[in-house]
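Missing here: one protein chain of the complex. Every other protein chain is in place.
For reference, chains read A, B and C in written order, and residue numbers begin at 1 within each chain.
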Amino acid sequence: MHIELRAGDFDPYAEVAGYQAKLAPGKYGASAVFVGSLRDFNEGERVTGMYLEHYPGMTEKHLDEICERAREKWRLLDGLVLHRTGDIKIGEAIVVVAIWSAHRGDALDACRFIIEDLKHQAPFWKKEQLPAGGRWVEKNTSGYAKQV
Amino acid sequence: MHIELRAGDFDPYAEVAGYQAKLAPGKYGASAVFVGSLRDFNEGERVTGMYLEHYPGMTEKHLDEICERAREKWRLLDGLVLHRTGDIKIGEAIVVVAIWSAHRGDALDACRFIIEDLKHQAPFWKKEQLPAGGRWVEKNTSGYAKQV
Amino acid sequence: MAIKVKFFASLRELTGKNEALIDYREGMTASQIWALVVDGMDMPADIMVAVNMEYVKGDPVAQDDDEVAFFPPVTGG
Partner (left out) sequence: MAIKVKFFASLRELTGKNEALIDYREGMTASQIWALVVDGMDMPADIMVAVNMEYVKGDPVAQDDDEVAFFPPVTGG
């Protein structure tokens, strides 16, 4: 698995495709990918940009531990976790989690597990830029949808 | 949502990136992508290729209905479902399901719902090429992983 | 006054038939259509049946001009 923090914009799908190209074809039957991108609205306010702070050293360590727990829980072949830091523009990718496995159940479950743990445990903090100034996001919302 | 059957090989991540490029940036905060690829083994046998049969007319109709049900159940912004037909080589993509939503719960749940329904209800049939000859796959396995 | 019958995948190979056109007669059910077209071959227990490209359960009566399809459990994705 490869885990990386990036200070600059990246194309999440090109990153996933590039990583997959290095894997042995025929072994993975399933890849599950989650991409989080910066929206231009949040909690009823217009958002014009974001600053993403992290704890150098602990953030990488925590992401390693999340991925290690996922590897213990499911049968995974490989994975890629990229997370932005610093100043982010509207529409840019904030995070990508990609998991390869022989079977889809493992890939889908592990991908979701990693993004949920990352959202609730990994030391990152978002400061939204609003028309009126900066606002620290206070809490991530639940990743489990209510059906309409 | 865009639903399409393809007789030739495609790069799933390039397709998803190309489709996303046409969406309004800043509206989607989450994209969930599943890619199924052809493995070189199944049920203990070496697989050298695959033929994918479908029911022209009904297959497209059924995929439309699945996506419509997903749109009724979750708050989705857009989606892309591409499925291969005909002769497929090892490592090639068989299916890609990509869902865009404001929030990750909706995107992840809908993506999984669509791939599970597709696997169990959409009229496609796989014939594996084994060293000893062709073998129709008899049943798709469950998409819900047991943890290790 | 006809019913179009289709077979897919392993059932296409098993019956040796891809498509058949039979005369419509009132009250014909899916299993009667199967028996007529495949010369009495047993219908597999796990067969799936679609009428006009919609799944049907049980043994529905076909209408004139219907398209009736027989196929094994699906395995796409």
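Criterion: a residue touches a chain if its C-beta (ideal position, glycine included) is under 8 Å from a C-beta of that chain, and two chains touch if they have at least 3 such contacts.
Bear in mind the structure is a predicted one, so any value in this text is a computation, not a measurement.
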Displayed chains contacting the withheld chain: A
Interface with the unshown chain - residue positions in subunit A: 36, 52-55, 57-58, 61-62, 83, 94-95, 115, 118-127, 136-140
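Just so we're on the same page, only the chains that are shown with their structure count from here on.
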Averaged-CA centre spacing for the pair subunit C and subunit A, given as whole angstrom: 48
Whole-Å separation of chain centres (CA-atom averages), subunit A against subunit B: 22
Whole-Å gap between the CA centroids of subunit B and subunit C: 27
Shared interface positions of subunit B, touching two or more other chains: 36, 115
